[in-house]
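Here the complex is missing one protein chain, while the rest keep their positions.
By letter and in written order, the chains are A, B and C; residue numbering begins at 1 in each of them.
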Amino acid sequence: MTKVGFIGLGLIGSPMCSNLVKAGHEVTVWNRTPGRIVPLVKTGAAASTSAREVAERSVVTFTAVSDSPDVEEVILGENGVIEGAAPDSVVVDISTISPSVTRNIAQRLAAKGVHMLDAPVSGGVGGAETGTLSIMAGGDRAIFDRCLPLFQTMGKQITYCGANGMGQVTKLANQIAGLGTMAAMCEALVFAASNGGDLEAVLGALDGGAASSWMVKNLGPAVLRGDFDPGFMVKLALKDLRLVLESAAEAEMPLFTTSLVAQVFRSAQRAGLGDSGIQAYAKVLESLAGVEARTG
Amino acid sequence: MTKVGFIGLGLIGSPMCSNLVKAGHEVTVWNRTPGRIVPLVKTGAAASTSAREVAERSVVTFTAVSDSPDVEEVILGENGVIEGAAPDSVVVDISTISPSVTRNIAQRLAAKGVHMLDAPVSGGVGGAETGTLSIMAGGDRAIFDRCLPLFQTMGKQITYCGANGMGQVTKLANQIAGLGTMAAMCEALVFAASNGGDLEAVLGALDGGAASSWMVKNLGPAVLRGDFDPGFMVKLALKDLRLVLESAAEAEMPLFTTSLVAQVFRSAQRAGLGDSGIQAYAKVLESLAGVEARTG
Amino acid sequence: MTKVGFIGLGLIGSPMCSNLVKAGHEVTVWNRTPGRIVPLVKTGAAASTSAREVAERSVVTFTAVSDSPDVEEVILGENGVIEGAAPDSVVVDISTISPSVTRNIAQRLAAKGVHMLDAPVSGGVGGAETGTLSIMAGGDRAIFDRCLPLFQTMGKQITYCGANGMGQVTKLANQIAGLGTMAAMCEALVFAASNGGDLEAVLGALDGGAASSWMVKNLGPAVLRGDFDPGFMVKLALKDLRLVLESAAEAEMPLFTTSLVAQVFRSAQRAGLGDSGIQAYAKVLESLAGVEARTG
Partner (left out) sequence: MTKVGFIGLGLIGSPMCSNLVKAGHEVTVWNRTPGRIVPLVKTGAAASTSAREVAERSVVTFTAVSDSPDVEEVILGENGVIEGAAPDSVVVDISTISPSVTRNIAQRLAAKGVHMLDAPVSGGVGGAETGTLSIMAGGDRAIFDRCLPLFQTMGKQITYCGANGMGQVTKLANQIAGLGTMAAMCEALVFAASNGGDLEAVLGALDGGAASSWMVKNLGPAVLRGDFDPGFMVKLALKDLRLVLESAAEAEMPLFTTSLVAQVFRSAQRAGLGDSGIQAYAKVLESLAGVEARTG
């Protein structure tokens, strides 16, 4: 069993951490908001008073926070992981953040002899709870191999993606494809509604051929029944699309449809749908088309 | 067994017609270019000299041509189906054409007591040959039921979509979703390539989660190995997107990403890729990004 | 003075025709809706009973109708211009229609020895009334020169644009630039409003430098005071954008921002703004941004 640290006990972090505890690892936790620590401690985790202390006690320290500046703060900031981590220990950041910020953090840690993996995840709260997340990891292959048993307590599809930053690049590519697929599905459904189509039949036809996708199967029915509860929130999609567009800018590459999809998501947020699920994208199109894509 | 007519023996029509012959129906065929008739006649179909003659001899007449004007010509033109079709016979158009043109044709046929189904298909040459097409049908439910046994010799997923035109609406919705999904996948792959990503790992990650789709599974690997052979050609995607945008214009609905996807496909066509598969969409992005999304 | 015919007495046609009458030409008129003929006859024009009759009596026949099919009907249809026009007479079509349809009509007329100019105009009802239209003409140079005195009674800036169809191409290019400029101005104003900007100051700054344009000067103030009365209607902009996108499709060229501008105009039409001025484009953006770009 491994001495593991876990920093960031949000909606995704808490169940991931819980799975590490259940697997029998010796887990030390810390969270900016102390209240979230309690349930983990009840199941056997040890509380600590800072990110630094977590790192001091751990061989592998996970960070699961929101955005690039948060990761920089808990790892590189005052009382941060870098102050406590021993040489040859590992920091695994499962947040979705900027690939270039990731590389900078990895270099800073490397200068102290500390290894890093960027290992953003996909699969939502459900996947975190059931230990079936998809994990996309970047960093040294040997370090990835060392951490693999830990990943296996939390995820099902675990992909080694290359050097530091490549986990993030892979995650962002995943968001481009996934959100774009959902956008296309929404345009298809609202188009059909605008033309008086039988929406159940349309969704069935989509699902049966070359237009089929996870989105058609999972979020298509949600749109038709008017269920805009979040699996993945509009505001988080916007955060990820911002990272995508920033990375594309750094790589000097144009992203045509993705930049447009971001504008429609922004319209959704402006319409008060930031906390809705990403399928609320359809509501923006419906509003512009003056029609609703609902059944029943 | 039914007296069936088949007009239009192209890449999709020929194998569909062949499946009707194999199923034991009495099939009469006609094609503008006579050469394509020969192979069908060898397998047992009867040749005829005009669309009118086909209709005279058939209880159900299929039309499988290219675009709205072609369908109008073979059904409503001189020596067309309408001149030969008996009252209570059925015309089934499997071409992908304009929903509003479809409704006009159906009305003209109805005035002579002839029924019509619009039944565009999806699944390509492969699906036509193996009898596994997806068929999306519009028209009277009773007429659909009457034709179902014939559809079952040609397709696997057969969806009743509503009144005349709704088969076309469903097919066009299918193209919006499918082509948009492919466009999103291409942006994801070229983004990853621009950022030095391990493309096999990226495609694997996409395929394992919420970004998964038929396109990721089938055309993603084609892009990575540089295979731009057509399943479905760029020029036909452009034809379908034209129908989509015209129908959206008639319904006064905006289609944001779809109209942009059409512009990128046009760039592909302009670059000489009209006869390539739709995955050649990636080549336009690659050219703009100055990178190729290839492995090996 | 010349024997002139004028077919199509709409909002633009009537004042253009009136200017020809005032200039002393012998003008014969026809209009599908007879009521519109009366005012012209009162000022000295001669009424006739068909497009054919107009052409029989005229050396130069103007057509001023709506769209490609209308022009085809009055020129090539039953009792159309082509039946009455004498060899070496001229047909001048001032409608904005498809360049390729224009070329077809010119060829059909040429087969009878009749010349054609396509001469779409810009400048609206106001420009038509004051004889200050911009006229963009395609056809033989010698025929253009022959008609120049007539054009000079109706327009100020008269441009010879090349062979038949090139007047239309030039007009469509004009619409791309003009509508796109207006779209950019609207995004600028709504952006400023969303950020709490002083909109008068913003418009003044735009007008004073490299962002200045006819649109900023003329329609910017209209947006700020909430005046959406039509100079040029949304529904006509959509018609022209359809012609633009069809011509671009024929030329196999992509039009990125223009295709997007068309979608926003469609949203405007869907929101009931088809008869508003094109500056109602701003209202779609305002609705999405949850803000109004108004002063006072």
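The working rule: a contact is a pair of C-beta atoms (placed from the backbone, for glycine too) under 8 Å apart; a residue touches a chain by one contact, two chains touch by 3 or more.
All figures in this text were calculated on a predicted structure; none of them were measured in a lab.
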Cross-chain touch to the chain not pictured, restricted to A:Val81, A:Leu150 or A:Leu260, is A:Leu260
Per the whole complex, from C:Ser66, C:Ser134, C:Gln152 or C:Thr295 the residue touching the absent chain is C:Ser134
Given C:Leu206, C:Ala268 or C:Ala282, the residue that touches the chain left out of view is C:Leu206
Filtering C:Met185, C:Ala222, C:Leu238 or C:Leu273 for touch with the omitted chain leaves C:Met185
Residues on chain B facing the left-out chain by the touch rule are 256, 260, 267, 270-271, 284, 287-290
Note that chain C touches the absent chain at residues 99, 122-123, 134, 136, 157, 159-162, 165-166, 169-181, 183-185, 187-192, 194-198, 201-202, 204-206, 208-216, 218, 232, 244, 247-248, 251-258, 260-261, 264, 285, 288-291
Touching the unshown chain, chain A contributes residues 238, 242, 245, 248-249, 252-256, 259-260, 262-264, 266-267, 269-270
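The working rule: only the chains that are shown with their structure count from here on.
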When centres are defined as mean Cα positions, the distance from chain A to chain B in whole Å is 37
Between chain A and chain C, the Cα-mean centres are separated in Å by 52
Shared-interface residues of chain C (touching two or more other chains) are 256, 260, 267, 270
